[in-house]
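Missing here is one protein chain; the remaining ones are kept as they sit in the complex.
By letter and in written order, the chains are A and B; residue numbering begins at 1 in each of them.
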Amino acid sequence: MAGRAGSGAGMVEGARWRKWVFFYVPLTFFVVGTLFPFYWMLVTAFRPDGELYRPWRAVNNTPFWTTHPTVEHVLYLFQQTMFATWLWNTMFIAIVSTIISLFCGLLAGYALARLRFPLAGGLGTGIFVTYLVPPTLLFIPLADIIRDFRLGDTPWSLILTYPTFLIPFCTWLMMGYFKTIPKELEECARIDGASRLRAMVQIIFPIATPGILSAGIFAFTLSWNEFIYALVFLSSPQQKTVPVGVVSELIRGDVFFWGPLMAGALLGSIPVALIYSFFVEHYVAGLTGAVKG
Amino acid sequence: MDAEGLNRRKFMTISGAAAAATVGLEGILAARQAPAHAQGTKLHLLRWNDFVPAADEVLLKQMPEASKALGAEVTLERINANDLQARITAAISSGSGPDIIHVLKNWPHLYEKSLVDVSDVAEATGKAQGGFYPAMTELCKVGSSWRAVPHAIVGGQIAYRKSLFEEVGAKEFPKTWQQYREVGTKLKAKGYPIGQTAGHTFGDAPVFWYSFMWAFGGKEVEKDGRTVALNSKETVESVKFAVGFWKDACDEGGLAWDDSNNNRAFLSGTISATINGASIYVESLRNKDKYKTEKGALMHTDILHAPNPAGPAGVFHLHAPFSHAVMGYSKNQKLAKDFLRWLHGKEQFEPWFVAQKGFSVGSTTDWEKHKMWDLDPVMLPYRTAARAFRLYGYAGPPGRAASEAESKYIITDMYAKAIQGMKPEDSVKWAESELKKIYT
Partner (left out) sequence: MSEARRRPIAGGAGGATEAARLTTLPREATSMGPIARLLEDERVLGFLLLVPTVVLLGLFIAYPFVKGVWLSLTSATVGNPGQFLGLSNYIKIWNDSIFQRAAYNTFVYTAIATVGKLTLGMWLALLLNRHFRGKRLVRASMLLPFIVPTVLSTFAWKWMFDPTFSVLNWTLYHFGFIQTRIGWLTDPAMALGSVIVVNIWRGMPFYAITLLAGLQTVNPELHEAAALDGATAWQRFWRITWPLLLPVTMVVTLFSVIQTFADFQLVYVLTGGGPANATHLFATYAYQIGINTGLLGEGAAVSLAMFPMLFIIVVIQLWYIRRVEGA
């Protein structure tokens, strides 16, 4: 890229200059800023413990790379902890609760955005208000419910509670998307003899795909991240999720196992990053041309 | 693992059904209920994730033995100590959860009404092993009945660098705070300050600042446990001293340290001394060649321990006490007590105690005499550490108010505010007014 910058005729030169200042420089700033902590995790995950404890002004401090990379932390993670199981649990819980939330949010969003029925406004606000409920201490009364339904220490305790904070967002986001879809599309289908339900499922939902993906990404990430419910409702080591498992096993008293902790953070996110990278393209592309007034 | 796999598959099929029927609760209940509740003879023990993995290994090995001995399946779950209270709170308010929970700090007082009276177990154990340290009794015996069986104490002592102290002319560890400050000033001038935290931490900050206040004769309340007595000449003196001590001798980054920072700072050779559990030394032994001094010597050969220096009022320590409590909602209370009697017995406690190598000391005086202490002279100061053990809330009982004051970091912040520039008198006044709100 840098090599090409020098070439070019006079008029383009000006444009080039502008492009650097207004595009490449800020983009680089964003890439570095966003990815640096990530890079930091990567280096820490492969850094031998001895190098970890070098103060910031030490002469032999090489914070940005390591001279003796090691895989012992990754091995530790898989051999000494149940990381693979946690990964699978988290994935399972996040996927199922995302599906449930999307399903509910999609239907509710459609109903609230498209159908006229009594109490619609009230219900919409009601769903929204549940999102305002401060979650910090919610887990205490929620524990009563988990006990009554005998869901304790099962993935279902999370699969069924996560939607409580996912559905409101999904519903409202979908409402927003449905509102931008022109009504005539649906009306045409209905003139052709499709029922209300069919028009909804076959005409409107496909158009709303970008919105569904956006809500899905959001819901999945939140369930993937959740800590306090997972901490409180699960007790067997083989049921735990990545955040809880990693924190429970890799922080012992006042000593952090930095290498495995960071390796866990990385390995826990790379599969998701791959899935997302696929979705993001699809999602951005899906929107193009779909919603044009 | 196998049963787990089976369960998981079962869940998968149910999940399909649930998605179809939206509310598949009944199905889930049916699937889950049978194995978890049919046998009433499961015992669930929740503990912190021990700093000494070898000791956890001992426990894990003991669980099958206990299962055999008691005819019930005993399971051990371990989590980060910071997260124990969230679990306890949820368990107590929903009336379901682990049968036995590892309680720290003054939790036997805090959760008194939800814990089973274990006086029989505690008294028998204490009697058989030379009697509990008074602080442990005060902690676990609420009113006239024991709410937890004392298990062990993680002692706090000052870990310091022998070579650095010798370089500035301190042949042995300073005996008083005044001397400690003088030595510390020289050390800081050489680039090796004393490291202490004044942040909101689980352990190290209260451990340091409470014992500091006591050494100067400060106290939170009178013996009645109601009259706030913080704003005294002694307390103000201690705050003034702390400000100077901090500036002259301490690493100023300590304001935001958590419990792990001083460990890292010490092991990396940036500080010369810090009060801590033995984890710094144990860690340096565990990975001998990873931690070196600036001269290239192995770090563990340069570490020594010493008790706190004395203030005008004497030497005090706030250690970290660990006990086991049987939960009031447990359906297996008798079983749980039997288990505790077994676990706390000399025979079972000994291998665990030995594995701790002094990181945890016994809660009874007999363990001071154990031959384990002959193994490593560096650990010797921990042997008698529990003798100078005092609890927060002093001179009152370590009750709920004491724990509110502690969890709001009032004493810690009293010092932190002064260090950040507030007038010592004002910071004491602020802390006093906060304490008054709590104690009335």
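Rule of thumb we're sticking to: a contact is a pair of C-beta atoms (placed from the backbone, for glycine too) under 8 Å apart; a residue touches a chain by one contact, two chains touch by 3 or more.
Keep in mind that this is a model prediction, so the values were computed, not measured.
Only one residue from B:Ser268, B:Asn308, B:Asn332 or B:Gln348 touches the chain missing from this view: B:Ser268. Interface with the hidden chain, as seen from chain A, comprises residues 1, 23, 26-27, 30-31, 33-35, 37-38, 40-41, 44, 53-57, 61, 63-64, 100, 103-105, 107-108, 110-112, 115-118, 120, 123, 127-128, 130-138, 140-142, 144-145, 160-161, 163-164, 167, 169, 171-173, 176, 179-180, 182-184, 187-188, 190-191, 193, 195-197, 210, 214, 217-218, 221, 224-225, 227-228, 242-243, 246-247, 256, 258, 261-262, 264-266, 268-269, 272-273, 276-277, 280-281, 283-285, 287-288, 290-293.
Residues of chain B that touch the chain left out of the display are 22-23, 85-86, 88-89, 92-93, 110-114, 198-201, 251-258, 261, 264-265, 268, 270, 328, 400, 403-404, 407-409, 413, 416-417, 420, 430, 434, 437.
Everything below uses one rule, namely that only the chains that are shown with their structure count from here on.
Chain A and chain B have Cα centroids lying 36 Å from one another. Those residues of chain A whose C-beta lies close enough to touch chain B in the complex are 48-50, 52-55, 58, 85, 92, 96, 99-100, 103, 139-141, 143-144, 146-147, 149-156, 159, 228, 231-232, 235-238, 244, 247-249, 251-256. Of all residues in chain B, only 1, 4, 8, 11, 15, 19, 25, 28-29, 32-33, 36-37, 44, 46, 48-51, 53, 75, 77-83, 86-87, 89-91, 93-98, 154, 203-204, 258-260, 262-265, 267-270, 276-277, 279, 283, 287, 289-291 touch chain A in the complex they form.
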